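With one protein chain removed, the remaining protein chains of the complex are shown where they sit.
Each chain gets a letter, A, B and C, in the order it is written, and its residues are counted from 1.
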Amino acid sequence: MLRTGEDYLKAIAVRKNVEIFVMGKEVKDITQDPFLKPSVMAFKATYDAAWEDDTRELARAKSPFINEEINRFVHIHQSPEDLAAKVKLLRKLTHKTGACFQRCVGWDALNTLYIVTKMMKADGRPEYYERFTDYLKYVQRNDLALAGAMTDAKGVRSLKPSQQPNKDAYVRVKEVTSDGIIVSGAKANITGVAATEEIIVLPTRAMGQEDAEYAVAFAVPTDSPGVKIVVGRQVNDARRFEGGDIDGVPYAFNHEGLVIFDDVFVPKERVFLLKEPKYTVPIVEIFSAYHRQGYGGCKAGLGDILIGASLNLAKQLGIEKAPHVQEKLTEMIFYTETMYAAGIAASLNAVKLCEDCYWVNPLEANITKHWVARLPAILNQLAVDIAGGAVGTAPSEWDLKNPKLRSYIEKYFQGVTEFTAEDRLRMTRLVENVGLGVAFQIESIHGAGSPAAQRITFNRVYDFSYAEEIAKRLAGMKNNLVWKKEAEPWRGTETERMASQTMKNKS
Amino acid sequence: MLRTGEDYLKAIAVRKNVEIFVMGKEVKDITQDPFLKPSVMAFKATYDAAWEDDTRELARAKSPFINEEINRFVHIHQSPEDLAAKVKLLRKLTHKTGACFQRCVGWDALNTLYIVTKMMKADGRPEYYERFTDYLKYVQRNDLALAGAMTDAKGVRSLKPSQQPNKDAYVRVKEVTSDGIIVSGAKANITGVAATEEIIVLPTRAMGQEDAEYAVAFAVPTDSPGVKIVVGRQVNDARRFEGGDIDGVPYAFNHEGLVIFDDVFVPKERVFLLKEPKYTVPIVEIFSAYHRQGYGGCKAGLGDILIGASLNLAKQLGIEKAPHVQEKLTEMIFYTETMYAAGIAASLNAVKLCEDCYWVNPLEANITKHWVARLPAILNQLAVDIAGGAVGTAPSEWDLKNPKLRSYIEKYFQGVTEFTAEDRLRMTRLVENVGLGVAFQIESIHGAGSPAAQRITFNRVYDFSYAEEIAKRLAGMKNNLVWKKEAEPWRGTETERMASQTMKNKS
Amino acid sequence: MLRTGEDYLKAIAVRKNVEIFVMGKEVKDITQDPFLKPSVMAFKATYDAAWEDDTRELARAKSPFINEEINRFVHIHQSPEDLAAKVKLLRKLTHKTGACFQRCVGWDALNTLYIVTKMMKADGRPEYYERFTDYLKYVQRNDLALAGAMTDAKGVRSLKPSQQPNKDAYVRVKEVTSDGIIVSGAKANITGVAATEEIIVLPTRAMGQEDAEYAVAFAVPTDSPGVKIVVGRQVNDARRFEGGDIDGVPYAFNHEGLVIFDDVFVPKERVFLLKEPKYTVPIVEIFSAYHRQGYGGCKAGLGDILIGASLNLAKQLGIEKAPHVQEKLTEMIFYTETMYAAGIAASLNAVKLCEDCYWVNPLEANITKHWVARLPAILNQLAVDIAGGAVGTAPSEWDLKNPKLRSYIEKYFQGVTEFTAEDRLRMTRLVENVGLGVAFQIESIHGAGSPAAQRITFNRVYDFSYAEEIAKRLAGMKNNLVWKKEAEPWRGTETERMASQTMKNKS
Partner (left out) sequence: MLRTGEDYLKAIAVRKNVEIFVMGKEVKDITQDPFLKPSVMAFKATYDAAWEDDTRELARAKSPFINEEINRFVHIHQSPEDLAAKVKLLRKLTHKTGACFQRCVGWDALNTLYIVTKMMKADGRPEYYERFTDYLKYVQRNDLALAGAMTDAKGVRSLKPSQQPNKDAYVRVKEVTSDGIIVSGAKANITGVAATEEIIVLPTRAMGQEDAEYAVAFAVPTDSPGVKIVVGRQVNDARRFEGGDIDGVPYAFNHEGLVIFDDVFVPKERVFLLKEPKYTVPIVEIFSAYHRQGYGGCKAGLGDILIGASLNLAKQLGIEKAPHVQEKLTEMIFYTETMYAAGIAASLNAVKLCEDCYWVNPLEANITKHWVARLPAILNQLAVDIAGGAVGTAPSEWDLKNPKLRSYIEKYFQGVTEFTAEDRLRMTRLVENVGLGVAFQIESIHGAGSPAAQRITFNRVYDFSYAEEIAKRLAGMKNNLVWKKEAEPWRGTETERMASQTMKNKS
């Protein structure tokens, strides 16, 4: 079933018993809440995309599981082209929302669990794969809005889950019952969660046997008893309560939330990993690489918006032909397209883990994210440079709307006569809200793992000893070099090693 | 007279007829206004500094004009050490406010006018110097809170004042009367203006004879008839209306405003430049270099705060010993001290334009500002990297204060047990408010002139042809090199050339 | 015919009448010349690659033109995978040579002429395509060593060819005879030219009708009458005459040369473009994008060598576990893999211009090269940082070989006892010769067009007006946005527009 955006709105409005808090107050209908409505609208855009001319093709896919056309956001990638379509779709969708539309995490979680449960099956544990594919069909048939919940509260970062002073610092299996499990803990920074129907929970780090009770993956409806969502604050969030249409977020914006699992029951058929820490390694590797790849699309899309906004403001100010402005715009293209190119490489240079398991190239996905952690701050800097000090000093829309002030604002905020002062205020606020917004300034750094996590991957995947042997040979030192036959010089990931031991033989 | 902070508060509360608008509404007593109070408190800090043990020495100076100890913020620099004391004071004061305290612009305007009116006197026009020194004594005796208003509305950036479609795009002399002048126009981005008692107006660019009516400098009380102030918005400003003590600005913050001069009368004795465009060159050069130097102090101070906040959050999370965290903190020191070192060089390597005219080194002042335009975005990026995604996702203080949620927040936002979840929220918000705040993200780029302006100065001051001759000689090409006797290789500024033709002969 | 490296050596040694000058002296047998031998060995590696286990698969391809297995370096790309194979092969080959192997330019010239002559055919001018495919078959059958000659002498950069004071500043058709043409001019910076059998000449810039006589493409044997080659100098070149095996280049290195065409006759069947300036546009666009893509392979390969060398020196010095060394190595991986990832994106995200015309993605190819122009200098900086000051101060191999000094050098240049002082000297010299070598420091910047050329491409290809409309819509301004259906947001190149008008209809 392919939902429309309206279908989604209706569904999300009728969730029962959902416990969502915003700024300390409980919110029942998020579609009417000024804080969360932009987030709902951003989520909705992923549904509309399947029906709009320009995105229809990218936003739909054919599911081999239910043999129907589905929304790509619940699709299991079947080819490198599918992976590239993800990046392309995300870039285009960002052009529509100006913000994160929040549906990638759940999507990446589906694809992760598909591969890992298939690994488990190849390892002789078919039940997880069966449960998961049942769940997948349910999601695809109903085109559900999913959250992916990975990051735990984490407490003391230097301690393992079982070493924490707070036993619930990582989500854990508190009890196993005959028909399911009871979980406790919290997941933090969960994108879009208040606007979803289901939450898929994955472990956030590789674990050893001592942390077995924390090695758990499952799905629950967002309105399950015991689930509480505390929506987080963001830069400029309080402007949403003003009721204006210029200074705050005019249309869409993402949110993140803390999801508390207060002894939540999960039925057996929704449990996809239970106390088998060995599989936390591929879960984390696969998910994080998928998610890092995606940023090549959405952050490039935000880059496009800042380029367009900067160009427009340059025109408004009459400086669009100044060489330094043109150099800055060119530099912005360079950075924007770098993020995208890396995401495309991670997609088309995919790793095929089994017959229908297409994983992104893990090294290139991490390259993508590592640039995403660096370039947006510079993109914003360049945009602000062109846009002018007004980004930090322009009057509010309420000044423009005050009849005593309107003529002054119109007189003193206009640049060239082709544009009005209101045009300038609107575009200036877009630069402020996008360039300094959470998606570009915070999520770009920490989303899908902080920069240090990408660096660990670089070090794991890169074949240092091979590089050293090459250098020794060229330097004329004795060495043990055996030339690699692989077309690419790096070592595989742990996931690739596990997959080659299981699925490549058996599936 | 050395005022205390309380003295200032009393004075600022009783201004009559002042017309200040915030978010579309008029504000009468800014000391009680939630939007402007942080700004008042930041201004107040400059008065308190003269009485507090740690800053007393730096914040006071002896005026040769009134022969009294005065607040350094109204002092005319008498030595390179005075210039360095400015940078040192600004760094220390930032530690107290966490924000711009807004009193530098007026101070820099005083010092600029002192030198330029002295030039005019040496040129045979003593009246401006006399008017100005009278005004200076009045300011020093009363320890007044001054705004410096330089940036015009500017309209179409590529056109000169007289070519603008809007005749008032630059502040102009509309009429000259027997006892003064009537001015019209607006000054934009005026730091702290709503919290001042006097506004000093300077021209914002070098002008030719065709723009003579725009070549005007003067001072008026902030509550003069016809003066209207529209306070600008900033990142996260709306949180000030919430009444909390964590998420918004707990203490101090700067503001900028649009100052409209709606046919404002300026008495003759407050006019310091009238239709003599030739002096706009040194006014702009001198002022901008003074102001760019100062950023070496206050932006380094903000860097210190982010370093401290990042370190503290690293401790809270238990990662303060991770090598990548230590590398990031070190990099933050490097950037912070670079801004400061350049400011110190600009101060101690001062240019003496006349017997008691100490100007900053213009090249080094521009080096200072150009780094200030680049490094804060990276400093913030490093701080956010250490602080974690919570900067963009942490719950509001209202969640913490909600008894239904408090225990959850306390449980899931605590890191090591030495600190509480509230500690973490508080410090996370400090990173957000300082790192993404206007002072660090916007003002750092555009304050005291945008990056392109510094680059123009580099090109003007650097002696390209000398460098070329040196290279030709080393390459063995024929050349005309005459070795320079000056210790430093660059050409002088226009200001230095003007000063050497006038003051060095005559004063 | 697939040649071996030995086959190539024999062929290159017997060229007659070739006029090659090195350091002012004529060289007859380049395979015995100390300056050029490293270059011959690097070229040879491209032939050996087709026979060595690790590269055999990558280095061979099936030609649809002669229906034989051929060396990939003379292959016309038949798919995105072929394009990616190029980048992968280049990276691996660099591991063997430690230097540019110089055979890409001719290869890229072949692929460029294939597409453009096909365009001309679709435009109703089939003769060029026929001549070219005949030539192509000749090249493929004989596995010839080709140079690609594009960059002209260029004289005054700001003038067009026909405006130059030196009429031969660009290669031109001096005369058209019944059976061919006579050309005059010179091509500069021609990689590997002294080690080739044929030179393919392409115009270096887009031209208008006024420059028609400069719009010429052709191929001639390297030993044609009137062709003179002056081999250029490089960093550290003079060490090759010392006869050592440590300090200079132990094995392979590239060269560039000035190729002078002193009234050279080109028979008609080797003329592929004659005075039709319109086709200079796609020639330049296609060639430069192909060549920029390739750098993602070979420069990443040099990055690998520096990583390996730095790691080995860190081990020799006992600092390989120091966190700052590890951070630097990680950063080196990041930069190396960025260049590679962009090259892979440019390949797999190919543009199909006709049924068998696979062009690289022009935007991503330019992204690749623009990083290549920036990152190697930093990679070298990091390598030198780890390697230590010895890169600039280590004794010569002649000191080590002097019995009076040997024991001292052995005593004072050894780090950990697992390695000898000679090991350290060898590896230190590798860092010096690769890191400061021409390929990494000069060619990375200027090869395949200088950075400014990439920036022009960014601006041409990026769809600024679309980005502006997106921003206007999000800002709530009136706009004319029509959503694009294309999956990627940029405008096409001129080449794509020409191809769609000709080939897509007709081929």
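Convention: a residue touches a chain if its C-beta (ideal position, glycine included) is under 8 Å from a C-beta of that chain, and two chains touch if they have at least 3 such contacts.
Keep in mind the model is a prediction, meaning the values are calculated, not measured.
The omitted chain makes contact with just one of the residues C:75, C:172, C:205 or C:239: C:239. Contact with the undisplayed chain is limited, among C:166, C:209, C:465 or C:500, to C:166.
Here one chain is not drawn; of B:298, B:319 or B:346, the residue touching it is B:346. One chain is missing from the display, and on chain A it is touched by residues 323-324, 326-327.
Where chain C meets the missing chain, the touching residues are 21, 23-25, 151, 153-159, 165-166, 168-169, 186, 188-189, 228, 230-236, 238-239, 241-242, 247, 256-258, 260, 262, 317-319, 321-322, 324, 373-374, 377-378, 380-381, 384-385, 388-402, 405, 408-409, 411-417, 432, 436, 438, 441-443, 445-447, 450-452, 455. Residue positions on chain B in contact with the hidden chain: 52-55, 57-58, 80, 84-85, 88, 91-92, 95, 98, 245-246, 250-251, 304-309, 311-312, 326-327, 329-330, 333-334, 337-338, 341-342, 344-346, 348-349, 363-364, 367-368, 370-371, 423, 426-427, 429-430, 434, 455, 458-459, 462, 464, 466-472, 474-477, 483-485, 487-489, in rising order.
Note that in this section only the chains that are shown with their structure count from here on.
Chain C has its Cα centroid 51 Å from the Cα centroid of chain B. Chain A and chain B have CA centres that are 39 Å apart. Centroid to centroid, with C-alpha atoms defining each point, chain A and chain C lie 38 Å apart. Within chain B, residues 324 each touch two or more of the remaining chains.
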